[in-house]
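See below for the structure under consideration.
Here we show just some of the chains, and they stay where they sit in the whole.
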């Protein structure tokens, strides 16, 4: 079954992002939202982790990036920026949602 | 598709209720059904009618209430969590000898079984927390 | 109806007492046990601290809810998965955990262990098999 994993905490503050990455299977998706969007930042330790995750698709919520002043060019390559409609679509397209709160 | 929404945090302190609101609103706009919104832990604080946020900021409670009004949403506050945190309706006030209530009329207090039922009935459970 | 039977996983990632999530999620498990779903619990990250034995809260004046885990077996909640990597990172082994058991009706009420220590890879397969994952 395909899974949507959500991360809403900063990877610099909490272990949610790292823990999520340790538990995603190939073919899964990870959505970064709220303070979780900081994990999408280029030039950080998380950038390498995103790149290293085999067969996992990453998304970041645009409204949360914008709120925090993070323009699109700050976001690591390979992370797709979506809006709330995209969030809802991801939740429907995957068989379940796993929240790493 | 049928969604169940779980919210673990109160209004303002954490973004959880904001994110859940925007998710719920968008899902409804896209034609999905929201089986129930279940407020657990500090999330019960979203159901008070006594907040007065700054005028230039969003009103988290009223916003949920208006969405519920428009789409006949079932906004359920967990009774056990509510008792610990002082969210009270008429029934609870009488049962526990309280001299006031603070629940917003668009919310209702009920048991944890409502969360389980929502998870069974809905196609997806989406959890918003800290 | 069988079509209404789902695989429920409760994902426990928080330590007890510092926050209430561990306790209130246990209350959900107990209520949920009455609903005839297939229920599992996963203890990951600081969640493994929830079932450390010998908890004594008298000096912090909070309720010690850890004995409730021992009652789970009576509610047919007997699939408790503990992640090996999370234990190791915290300097713990299975001997540091409470001994949680259940009685198997199909085997003349034989007492069996509820806790199974699994690798992260095994746990990920278990998560994959679920219909609903609760997070608190």
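When the chains are written out, they are named A, B and C in that same order, and each has its own residue count from 1.
Basically, a contact is a pair of C-beta atoms (placed from the backbone, for glycine too) under 8 Å apart; a residue touches a chain by one contact, two chains touch by 3 or more.
What you are looking at is a predicted structure, and each value in this text was computed from that prediction instead of being measured.
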| item | value |
| --- | --- |
| Counts per chain label over the entire file, given a single displayed copy of each | A x2, B x2, C x2 |
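Going forward, only the chains that are shown with their structure count from here on.
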| item | value |
| --- | --- |
| Pair exhibiting more inter-chain C-beta contacts, B-C or A-C | B-C |
| Between subunit B and subunit A, distance of the C-alpha-averaged centres to the nearest whole Å | 26 |
| Interchain centroid distance [CA atoms averaged], subunit A/subunit C, Å | 27 |
| Per-residue overlap in subunit B, given as positions that touch at least 2 other chains | 8, 125, 127, 129 |
| Residues of subunit C touching at least two other chains | 132-133, 135-136 |
| Interfacial residue positions of subunit C with respect to subunit A in the complex | 11, 13, 44-45, 85, 120, 123-124, 127-133, 135-136 |
| Residue numbers on subunit A that touch subunit B, as the complex places them | 6, 8-9, 33-35, 63, 84-85, 87-89, 91-92, 96-97, 99, 101 |
| Of subunit B, residues touching subunit A in the complex | 1, 3, 8, 15-16, 19, 22-23, 25-27, 29-30, 32, 123-130 |
